[in-house]
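One protein chain is absent from this view; the other protein chains keep their places.
So, chain A:
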Amino acid sequence: MHIVVLAKVVPDYEVPAGDFELTNSRAHARYKRMMGLYDENAIESGVQLKEKYSSSLTIVSYGIKGDIQILRKAVAMGGEKLSLVVGNSDDPHIIAANLKMAIDKLEDVDLVLAGQQSADMDRGIVHGMLAEMLGFTFIPQVAKIEQDGDQWKVIQNTESGSSELKCGGKAVLSITSVPENVPRIPVVRSIFAAKKKPVDTLSEIEGDAMLIDEVLVNIPKMESVCEFLPAEDDMAETAKILLSKLREERLI
């Protein structure tokens, strides 16, 4: 079995609000670049599957050459090789087409895992488009994957609950974050080994851009107002007050 995990390198998704700055509607270039938040969960899920089913695991990314250094962490976590399509488009359709091209080149891919959304654009649509292009089944927000005969049994976590699904054939699964797929810290041996593992750098192909123009990017200012509820006397009462206040604010 051959598993592909899609990983995307993004600007630091945790820049403190007070320090955040945009240039050309994107995070300022001075911020550190790192692997997307959910992508690390996807890699961890991929590595666990690889260990459980003795599969092979390839990391595929679309980005700039400088990302290789950062993507090596994914390899150190358990990937065997890295395939990078060099390009800098933000268009989801173009990205999906390029990822498809890289996956087609690998020929024997059975399962594609991806973080449920990137940590820069947060759109969560590339993997759906990719599945469509590849002709694979697509299941979003997957928390757990198991092989069940020649099918995949997956647990899908959504805001309203979870469902257990089965699918046969090849699939693209977008991975959500759960305690079971907290990304591992690569062990030192693997960090050194990752430096020697093969990297395929592919030139991007042209794809059809979507008919969307970005007019304005707006980051809301964070404001916090604190209200302290008395917590000493009766905790149950405090919890009730908290609940009613959250309802009043329509936060729950």
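Methods note: a residue touches a chain if its C-beta (ideal position, glycine included) is under 8 Å from a C-beta of that chain, and two chains touch if they have at least 3 such contacts; residues count from 1.
By definition in this document, contacts and distances are computed from a predicted model.
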item	value
Choices "Hydantoinase/oxoprolinase family protein", "Fe-S cluster assembly protein SufD", "PspC domain-containing protein" or "Electron transporter" - which one is the UniProt name of the chain not shown	"Electron transporter"
Hidden-chain contact residue, picked from the options A:32, A:221 or A:250	A:32
Omitted-chain contact residue, chosen from A:1, A:86 or A:191	A:191
Residue of A:29, A:64, A:182 or A:205 in touch with the missing chain, whole complex considered	A:182
Sites on chain A contacted by the missing partner chain, in the whole complex	12, 14-20, 32, 34, 73, 179, 182-189, 191-193, 196, 222
